[in-house]
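Missing here: one protein chain of the complex. Every other protein chain is in place.
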Amino acid sequence: MSGPEVLVIGGGPAGVSAALELARAGIDVTLCEQGPQLGGAIHRQPNDATQSVRVPRSHKRRWRALSDELATSTVKVLYRHMFAGIDATGAVLLEDRMHARLVTRRPTALVLAMGAIERVAPVPGWQLPGVVTVGGLQVMMKSTGRAPDGDVLIAGSGPLLVALAAQMVSLGKAPVAVLERSTRPMSVSVIASLLAAPAYLWEAAGYLLTLARSGALPRRGAFVTAIVPKDGRLSVTTLDRNGRERQTLVDRVALHDGLLPNSNGTTAGQHAPFIVRAGDCREVLGGAAALADGRLAAGAVLAHLGQIASVHKGAADALARERQAQAALNTLFDYSGRDPAELPDETIICRCEGRTLGQLRALLTAGDPVSPREIKLNGRFGMGACQGRFCAEWVASFVASQRDGSSPPQVSEIVGSRWPVKPVPISAFVTLPPSSPSE
Amino acid sequence: MAVVGAGIVGMSAAHFLSRAGWQVTVYDAGVVASGATGSADGAVSVASKKPGPLMTLAVAAVKFYEQLVATGILVDEYLPRSTFVVASDQEELAVLERHAGELEAAGVPIRMLRGAALMDVIGAAAPAAIAAAEVQREGHAVGYRVVERLRQLGGFTIRRNCRVSGFKSSNGRITGVMTEQGIESTDAVLLATGIGSMHFLAEAGLIRPRKGQLIVTDRAGADSPHFPGPLMSCRYLVSKGSQPAGSTAASRSLGLVIDPLRTGQFLIGGSREDRDDRETADADVVATLLRDAVALSPSLAQLRVIRVFSGLRAATRDGMPIVGNVGGADNVWIATGFEGDGICLGPMIGRLCQQMICGESPEQDISALDAARFGLTLAAAA
Partner (left out) sequence: MSEIQSFLFEGTSVPCTGRETIAAALDRAGIRVLGTGQGDCAGRYFCGIGACQACLVEVDGVRMEACLTPARGGLQVKAISLVSP
């Protein structure tokens, strides 16, 4: 096929949906997926089809439809291709793990559908082996089709906590406890808003019923205050809503404090291709919205290419509906995490380099409005291998809370917008042909 | 005293001026160390210098760093160590021997490494090297960390995101600094504005941006080869320095330095490009540098590129910095155009500026840097 090439990054529902919509319009589309399979975190497929995790029927249907269409479409799929960023010349850099090399592409347009960033608010001990994100544990369970070994405590806030707990129960293992920080009540107006997207209510009801049957309903208003290693396990200190402290010995702790959009990698320089973000990467609205958002992103690309896109009224409506439902859902949860004032100085903030809250506080005590860039450089927050994905947002809001509000730091000032957006092996880099024309 | 520019030169000058009794305010259009200081390689080094005033000043600047540590102004911001200039073939060896001779003649302590001694010191890091000159008594300082230390020592005020748009003058003297927030009165001005200096000067094209790209790797494994100090390929000598700015319209040259950082990471540089003035990096330059780096030190292939960045050096028309009084206003001084030597020379230049401004005779001969050689005057708008 000749003509403009469009590159779609991310093989979750948003990316696949965007790629299919573009292919339907006759565009030459290549879909890049970092892992060995498509599906993203939400539609992670089991390694062994006979062992699978319980997922809502609507999710299954959605993915089945996408993967069936993809199989007969003209979309080219590149597996194990990591998006590394866009360089000054506008070249899109892809690390090809299949062939241990770096390749460049010069697409006309780029759709970034890399999914959300899972947020975990710092708590002492969250860097220990055995402490994982709720999403991380769920992804592992979905691919292995087995409940994790050992005793599991789930804590934080958000609908994902009960989803994980119920999926564990369905695999024959209830978590030791589910601690939901929020005490916010379900109101009539929230229910009314959720009725716009009733799938959420059904999904939640199903999960809660499962948990009720196994006695693992979430303890609302409870949260983790510290995790320490003990006898090869993890001793977790928790506080309940009445201020009662408790120690629990477990093997794993799964933490989650919401999801954030992912703005990494959108360096729109003067030579860069036309860039659109889609799905949770752009706005965290979940899987159903990702489908619609992928189509809208494709529509934006088609418009950029001068093609008249089919009317996306349906997709826009679906997105609006999901946005309303998510907003209602979010009022039920409390993503604030532990109050920084309650956190000891030793609390790790940067998980890559072990930088602590004490070191961050020390940078801010001088009575001088230190800039985000200075915090980054001198505190090394956001300079580790994860490029600030797990600390920058928290550091920015912490700094803002310590100031009078005159100049709240932007997360982007800590993360920066440079490539590579993920570390790239030098052994792959050196394979790049000198002054390479695009592939 | 108004110091314009919160880079290493301005902050060093502010430090010494405040200690000399001045009430100092540092203005910066951005934040602290947001220009070349924040994106420099941090070499406090004479290894790449050609004989002449810059080499003499660099030798003194290294001693000045040692003095700053001895007096407690810097604590662990300066890391003394040797630089290893490496030859990989006969052609490079000829360049190496000539260069080592020049450094030695200037009084720089040099140890030539060949054969068993070479293998012993850098054999693990650079197995293909055929000879190396160990340039002793040099060091490394991270520009933004030096500046942060000076900020913490305090004694002066920093005004971030406060662009100086010009000056108010009366009877041939500057009496005020114009900013968006209004005019603030001042008795004297030091321009330490790097690439931004042209805004204040009447002479067009005197200072041009010379871009450099640098690579940072992740941390080496505990079992990886030991690097005793930075390895500098002889080819760097061809690339570095003495290219007057703007001599070629779109030139770029690469020179390889592999610098083991204290964190266990490596800083790999760098380029000198007169192509554009944007702080961006391109994969072609990075891949070329990495290919050269892996050819010299194969163990680097096990690491990952974690960060790539670029900075803009302030290169002058004749390749020499500009330090001195600005004509047309007898209370305005300038210290700019350090190109790739700002981290090395910055603290000492700050000290020399303070001496000049206080009417003392500077403890180093900086007549070769005198602003008068260009007949500098303030821009009309300034």
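Note that the chains are named A and B in the order they appear, and that numbering of residues resets to 1 at the start of each chain.
By our rule, a contact is a pair of C-beta atoms (placed from the backbone, for glycine too) under 8 Å apart; a residue touches a chain by one contact, two chains touch by 3 or more.
Everything numeric here is computed off the predicted structure, so don't read it as measured data.
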item: Candidates A:Pro107, A:Pro218 or A:Gly384 - the one touching the absent chain; value: A:Gly384
item: Selected residue (touches chain absent from view) among A:Glu21, A:Asp87 or A:Glu118; value: A:Glu118
item: Absent chain, residues of subunit B that touch it; value: 218-224, 262-264, 302-304
item: Interface with the undisplayed chain - residues on subunit A; value: 34-36, 41, 47-48, 50, 80, 82, 97, 100, 115, 117-118, 127-133, 135-140, 143-144, 146, 148-149, 348, 351-355, 384-386, 389-390, 422-423, 425, 427-428
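In this section, only the chains that are shown with their structure count from here on.
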item: Distance from the mean Cα position of subunit B to that of subunit A, given in whole angstrom; value: 40
item: Subunit B to subunit A touching residues, read off their complex; value: 31-34, 38, 144-145, 148, 151-152, 154, 158, 160-161, 217-218, 278, 280-284, 286-288, 290-291, 293-294, 300-309
item: Residues on subunit A engaged by subunit B in the complex (per definition of touch); value: 87-89, 91, 93, 102, 104, 269, 366, 368-369, 371, 373-374, 377-378, 383, 385, 418-420, 423-427, 429-430, 432, 434-436
